[in-house]
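What you see is the complex with one protein chain gone and the rest in place.
Letters are used for the chains, namely A and B, taken in the order the chains are written, and counting of residues starts over at 1 for each.
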Amino acid sequence: QSSSTTGQQSNKGTNNEYEPVTIRLAYNLPQDHHISVGIENFAKTVTEKSGGNVKIQVYPAGQLLSDKEMNQAILTGGVEMGVNSSTLWASTVPAMGIFDVPYAFPNYELAGKALSGELREKLNKAMEEKGVKVLMYADYGYAQFANNVRQLKSPEDFKGLKIRSIGDIPSEMIKAYGASPVFLGAGEVYTALQRKTIDGATSGTTAMLQRHYDEVAKYLTINNYSYLEFILAVNKSFWDRLPEKTKNLLSETAQQTEQWIREQAKAEDERTAKELEEKGMEVYVVPESDLPKWKEAAKPARDVYIERAGDLGKELLNIVETIN
Amino acid sequence: MRIFSILYSFLDRLIQAGGAVAGILIILATCMTTFDVIARSVFNQPTVWATELCIYAIIGSCFLGSAYTLRTYSHITVDLLINIVPRKVQKVLGYVSNVFGFVFSLIFTIYSLEHVLNTYRLGTTSSSLLRVPMYLPEMFLPIGGLLLCFAFILQIVDGGVSKGGGHL
């Protein structure tokens, strides 16, 4: 009965072999999303490289856990591994909100650079203090705005709009721009846009395409305000009990996957934005010269992050701004 | 013996109070959502709290109202077998099912309590503008669970009654 030993290592196996273990990994993104593809590939590679001894049992697309309870399940060992957004981790580890701070990561390369240095170490440490080990920072891509009222050419254009928001810091920015953040289940956004219950929504273009926003929203504004990040986290006490050999295998494979996903993020953002345009959305790309104005108007959201994440938050913002 | 009858009626009142609070929570949820619709569609100014608090209220209405629902035999029960077995067997099955129900409620309460304490220690908040400390809405679970434990004990004290329920 394999499931009864799930999450625990048995003592079988010789020195050269990986100790047999089954690791349960849950994620909540659609199966064809590039992060999902990367994660599935990660699981397959680990299983193969370990000669089938380190088995990763994947529960895809919210089959087992949705994003809301994912973190608790990882923290309590309900699953050994899970993928969830940094935004949701920020509600337990406020410093994780760094990725939601408007315009903190101006482009893909700098985001990658920031995530290979001090920023990563400090975030990892904050996560470990709460009981999870971070194995991978998977780039989702940038968040943008879709709406039905007018093209958003400056922050003032947000005035009076009702926009479906994700997470608290983006909501603060929407508020700061003069719009009202609205809270809706992901399943109702399409209908709400179609019937004009809300004026707009924010999300990555990958998700907008998947959810057919092009059918119900006219304008797409590319302002790259937030670099959405997904975290592959492992229950810490489970991790600590793994043999070094297995830890190394997992870390190395995760690192390779992370690189692959980072490359995909950029390509996917570009592809999906183009496809949305081809399907009839009017796309406006905020010129780089305008971004300081957008950033300045979003300052209240940045202040909220500092207020929440305290000294660590300030340190992280400094690190990011030095790199930029 | 008097102490037992006082205790019995105290617990019974407690369960009824749970039911009353559950009712108030449903009405509150209705009022908050209505307010939000008006704020949004008439004043173009949706609230940031209505949706979230409404969900908490409904979660509360379930767990706080569940014991009352049990005591009024309103949880759906399959009474095919119960209705055809002799009175004596019926009584035994009544005891057995209430003991089982008590076991469920006890496990539910203990682990919910542990979970709430854990959330409190971690300091997890909701990931919305309100940033509600999550242990607060999660408290509905152990409280409701405890009421359910009491309800099953009272059912056992009442004797092997097993009445089917169900109004929809």
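Keep in mind that, in the parts below, a residue touches a chain if its C-beta (ideal position, glycine included) is under 8 Å from a C-beta of that chain, and two chains touch if they have at least 3 such contacts.
Convention: contacts and distances are computed from a predicted model.
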| item | value |
| --- | --- |
| UniProt protein name of the chain not shown, from "Peptide/nickel transport system substrate-binding protein", "TRAP transporter large permease", "Imidazole glycerol phosphate synthase subunit HisF" or "Fe-S cluster assembly protein SufD" | "TRAP transporter large permease" |
| Hidden-chain contact residue, picked from the options A:Gly78, A:Gly178 or A:Pro243 | A:Gly78 |
| Contacts of chain B with the absent chain, listed as residue ranges | 19-20, 22-24, 26-27, 29-34, 36-37, 41, 51, 54-55, 57-59, 61-62, 65-66, 68-70, 72, 74-82, 93-94, 96-97, 100-101, 103-105, 107-108, 111-112, 114-116, 137-138, 141, 162, 164-168 |
| Contacts of chain A with the absent chain, listed as residue ranges | 1, 3-4, 6-8, 24, 59, 62-66, 68-69, 72-73, 76-78, 183-188, 190-192, 194-197, 212, 215 |
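The rule we apply is simple: only the chains that are shown with their structure count from here on.
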| item | value |
| --- | --- |
| Centroid spacing, where centroids are CA-atom means, of chain A and chain B in whole angstrom | 35 |
| Complex contacts: residues of chain A adjacent to chain B | 71-72, 75-76, 87-88, 90-92, 130-131, 160, 162, 167-168, 171-172, 175, 180-184, 308 |
| Residues of chain B defined as touching chain A within the complex | 40, 44-46, 48, 51-52, 115, 118-119, 122-129, 131, 134 |
